[in-house]
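A protein chain is absent from this complex, but the other protein chains hold their places.
Chains here go by letter, A and B, matching the order in which they are written, and residues are numbered from 1 within each.
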Amino acid sequence: METQVHGWTLGEIAAMVGGELKGPADLRITRVVPAGYDDPSGVTFAESEKYLAKCLSSNVGAVIVQKGHGTVDRPAIYVDSPRAAFGYLLSRFARPLPLASGVHPTAIVSPGANVDSSAAIGAYAVVESGASIGAGSRIYPFAYVGEACTLGEGCIVFPHAVLYQDVVMGARCVVHSGAVLGADGFGFVWDGKKQFKVPQIGGVIIGDDVEFGANTCVDRATCGETMIGRGTKLDNLVQIAHNVTVGEDTVLAAQVGVGGSTSIGDRVSIGGDSAVADHVSIGDGVVIGGRSGVFQDLDEPGEYLGLPPLPIVSAMRVMALQTRLPELFKRLKQLEDEVEALRRNE
Amino acid sequence: METQVHGWTLGEIAAMVGGELKGPADLRITRVVPAGYDDPSGVTFAESEKYLAKCLSSNVGAVIVQKGHGTVDRPAIYVDSPRAAFGYLLSRFARPLPLASGVHPTAIVSPGANVDSSAAIGAYAVVESGASIGAGSRIYPFAYVGEACTLGEGCIVFPHAVLYQDVVMGARCVVHSGAVLGADGFGFVWDGKKQFKVPQIGGVIIGDDVEFGANTCVDRATCGETMIGRGTKLDNLVQIAHNVTVGEDTVLAAQVGVGGSTSIGDRVSIGGDSAVADHVSIGDGVVIGGRSGVFQDLDEPGEYLGLPPLPIVSAMRVMALQTRLPELFKRLKQLEDEVEALRRNE
Partner (left out) sequence: METQVHGWTLGEIAAMVGGELKGPADLRITRVVPAGYDDPSGVTFAESEKYLAKCLSSNVGAVIVQKGHGTVDRPAIYVDSPRAAFGYLLSRFARPLPLASGVHPTAIVSPGANVDSSAAIGAYAVVESGASIGAGSRIYPFAYVGEACTLGEGCIVFPHAVLYQDVVMGARCVVHSGAVLGADGFGFVWDGKKQFKVPQIGGVIIGDDVEFGANTCVDRATCGETMIGRGTKLDNLVQIAHNVTVGEDTVLAAQVGVGGSTSIGDRVSIGGDSAVADHVSIGDGVVIGGRSGVFQDLDEPGEYLGLPPLPIVSAMRVMALQTRLPELFKRLKQLEDEVEALRRNE
């Protein structure tokens, strides 16, 4: 059973981040906090004077600032990169969700499954036949790891995540609660009498270091595989349809939907609540703003926004002009009247 | 084990709502139904002649009408407020999902958790160390209440809801099935080689009387807390990102998405499927129609619609004019031709 982090002294924290301390080394720090939080036991960081002012106007215990910065009216740690030091502190204060080592007695692991001895399987988890769980992986309560699913080393499957069948993932993947990987693709054909269900028998192949947000869905392929490339991150409530291919290091924000057989490249970024139609292709390095809709191929790297997506400057301009449509109609009408008057006077 | 409600006589129902009965007191009523439903054992209500006609054209058993209304060709109960009486009847006919008192033998409650003796914990629920469950709370099967989560009095956590860690909620909160509170915020930074994960170690703080719809996600803060104010109601499939602040008595309809660090005020209403970008502020009393997109601060109370949101009358006008763009282009072309002709004739 893990216990709560009870913090460190400011001196210990300065040493952790390799910084120079000006202030009491024995000040107890129990929390990392955002700028502006009132917490005398908290430490925060400031990269600009604006943020520093915000920190100093609050009752925070200590602040991490840039090496070379002048004296600060607060216990302070001076470092080369306050942001990096802060990120590192976050990792030190992080507590993994508790999970006892080994296989919990209530977990149901099929004799036909292959669970590494260093993996942890939580209460009421189910691991089906043919499944394989890599070294150091952590399977939380109520997770369902279906038949012939493979998890590499160091994967984390949070409570209530579901892997149907034939879902193969690399190392260090994270599947948040409620995510469903490998459910049937939405394949129905109207046969004149009913919506005929096309059997969905393909798999899902996932690279290393992929993260799936809470309640995100990735469907299995009709046949072949739905693919999510190495290092790609999906936020919550994302929908990936059957036979989609997503490249590497791509980022899909919350509530993005991607239609069937669509291909998304490497290092693509798609903003929240955007929709991508089926059977389109988005090239490497394309950045698409939130709430956009992509219905056609988008191959040229660059920043896009809207429905249809335009280069972002044009998109902002179009959006602004749309709100001026009433003025436009009025001006047009006035011009028509003036031209009519001119014609009468000819 | 609860049993199904078998109803009451019409006389009992008239007494319940403090109304005057015209009709058979011994008529058995087993169901509350909408206007127009054919159910001789059902009771409905009518506030207008239109709805009354709908009721009378159906085979409903009895109708609740306004005191002072003329005779109705159906058993009727006369009350001051038919709508309020109907609402009260709904509550009397409601059956809570069955849940035995006490802790179910299959529930796994950490010895380090603090569960009030009057709380009910269902089959296969998991309550982790440091969690606290208030008096009269009801935790349904498969719920996961993670480490150091705190629930006030009278909370309800429906089957399959997940609270990760450090989720603190007040009294009488309701968490519907599949809702995930406290999953990691979506914090990744491209470091030139990979999407570096910023550790997400903050919490979620929730006031009294908050309701979370099915499959809704509220992420934990990077550090500090994501906050949902007292009395706020979230529908299904809503996304609240890390470090968001939502005020009190606010209503977010289904599929609304709110980006990170955004602040939403009190008594705000946002219609279904709307999106709010990160780092924006929406002021108290702002009402935003469905399918809108908010990319900038919106502080002035009022009703808005669209992308960008405009005051609702303007938004409707712009939307209508957009559909007339083909006409606009045609009129413009014609005018250009006429002006060209005038110039040639000069």
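One rule holds in what follows: contacts are C-beta pairs under 8 Å (C-beta built on N, C-alpha and C of every residue); 3 or more make two chains touch, one makes a residue touch a chain.
This one's a predicted model, so the numbers in the text were calculated from it and none came from an experiment.
Looking at A:58, A:137, A:165 or A:232, the residue that reaches the missing chain in the full complex is A:165.
Among the residues B:61, B:75, B:146 or B:159, only B:159 touches the chain that is left out of the figure. Across the interface with the omitted chain, chain B contributes residues 1-4, 31-34, 37, 87, 90-91, 93-95, 97-98, 106, 123-124, 140-142, 158-160, 174, 176-178, 209, 211, 213-215, 231-233, 235-237, 249, 251, 253-255, 267, 272-273, 290-291, 319, 322-323, 325-326, 328-329, 332, 335-336, 339, 342-343, 346.
Touching residues on chain A toward the chain that is not drawn are 108, 110, 112, 124, 126, 128-130, 142, 144, 146-148, 160, 162, 164-165, 178, 180, 183-184, 186, 188, 190, 194-195, 197-201, 215, 217, 219, 221-224, 237, 239, 241, 243, 255, 257, 259, 275, 277, 293, 295, 307-308, 310, 314, 317-318, 321-322, 324, 328, 331-332, 335, 338-339, 342, 345.
Here is the rule we go by: only the chains that are shown with their structure count from here on.
With centres defined as mean CA coordinates, chain B is found 25 Å away from chain A.
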